[in-house]
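A single protein chain has been removed from this complex, and every other one stays in its place.
Here is subunit A:
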Amino acid sequence: MTPANPDTGPISETRNVPQRTNPLGFVTQGLQGLQRAILPMVAVGYSMRDETFGLLAALGLGVFIAAAGAGFAYLHWRRLTYTVGETDIRVESGILSRAARSVPFERIQDVSLEQSLLPRLFGLVQVRFETGAGGKDELSLQYLSEEEGERLRDVVRARKDGAGAETRAEASANADTATPVEEPAKVLFAMGPRRLLTFGMFEFSLAVVAVIGGALQTFGDFLPFDIWELEGWQKLFAGPFGQLENLGPSARILGAILGLASLLVVGVATGLVRTVLRDWGFLLERTAKGFRRRRGLLTRTDVVMPVHRVQAVRIGTGLVRGRLGWHGLSFVSMAQDSGSSNHVVAPFGQMDELRPIIAEAGFEPPSEDLAWQRGAANARIDSAVASAFLLAPVAVVTIALDRPWLALVPLAAAVFLGLRQVYLWRFERHALSPSQLFIGSGWLVPKLSIASRAKLQSVEISQHILGRKRGYATLHLGLAGGTMAVSGIAPDLAEELRRAVLTSIARTDFSELGQ
């Protein structure tokens, strides 16, 4: 059977026919290979800079790597076909050894589309079929045209929803006209540039400092001096800051403040850039198929999550933004979202904006009259004592080292940790409503998890030997795609919670949850 090209052949004929991915795909992959060739080229060019043919060798290497990459990409493209069958999607691939994989429609949780910069220029998408296998094991097709990606997503959904002839006919009818009928979508959450900038201000990150440090360690040899040698720095600063050194301690303090300020600026700038790259044009919609989220500046992703697959919702915040009422909302599900199982559905919004989204997912935000309960005080006391015990030897060592005033540091830390436990005792709380379980945790950065009681998978009460003697336990709840636990509560309360949750679980079978 000759593989048909979905972009040229009539789409209605594509069922059960092996198809190739978009031919532009291997061009893209070849170009991406070229990116990879740059670094070896630079390395060769640098190490052979004294040779006559150094530059030539570097160019030759680059051409070779690029050609090899393009060649492989072409072969790979030639040998990879996918088939949309009656009940499954099959992908056959491999240049020398062949691999065939079949994924039944029922097992596909979700079809997500992802576009990074290069494919985007060519109008291509990477189509990922989420089965819950996670990470590398997921089936993905790189790259298809945008229309083909959309079509595939519609086909999978139609087959999945009801493998009836009616839906199938409808799907192929849609495909025939090549203009899939867009369901009326309701915008739940969107972030304009202004909101995005505010968000970015809070996403302080020093990751770039670490990256630069790592890069310097790796490529430090290329610098004209050894960065780990103090003398080099002194020489470097001797020019512009030479005068500073003669100005005495006040100037040095000024220098330190300037240094911290520049670090702050770098951190804020990194946060801004990262946030804008990730969340540019953030749009969350409620479509007939579920929640649809699009975001990204250079790499654009388009993820759809069916409503019934939301296992729990999490509301988080930050140290500063929480004081200003900004919160982030994410859904817990078995599908993966860029490595994490939490789907961020509203990264930065006020509670009033988040509440409708929570309601749309079939969850209720905590009501005013919810009966919150606290953990056992004994658990907190034990934690505080344990941290004090860990810090005591440090204090002893510092005193033994003839620096008694240094012992204040571990003592202060112990007091701080003790205060933290008091706060946690005061603010960590949980509550049970007829259909949901609420768990609030965190001290300075409070988090709230809301799980549907019926959607939990198992309940475990665990106690270590101290907890058994002092009367507290931890309740672990099995949650598909996440973890959930209430720690340090009275055993009787744990029993009561478990009984309540198990009763809710027993009422619904797993298959009725529509995972």
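Methods note: a residue touches a chain if its C-beta (ideal position, glycine included) is under 8 Å from a C-beta of that chain, and two chains touch if they have at least 3 such contacts; residues count from 1.
Going forward, contacts and distances are computed from a predicted model.
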Look at the options "ATP synthase subunit c", "Sulphur transport domain-containing protein", "PH domain-containing protein" or "ABC transporter ATP-binding protein" and return the one that UniProt uses as the protein name of the missing chain. "PH domain-containing protein"
Taking the full complex into account, find the residue in A:A185, A:M201 or A:V459 that is in contact with the omitted chain. A:V459
Residues from subunit A at the interface with the omitted partner, ascending: 106, 334, 341, 456-465, 468-469, 471, 473, 476-485, 491-492, 494-495, 498-499, 502, 505-506, 508-512, 515
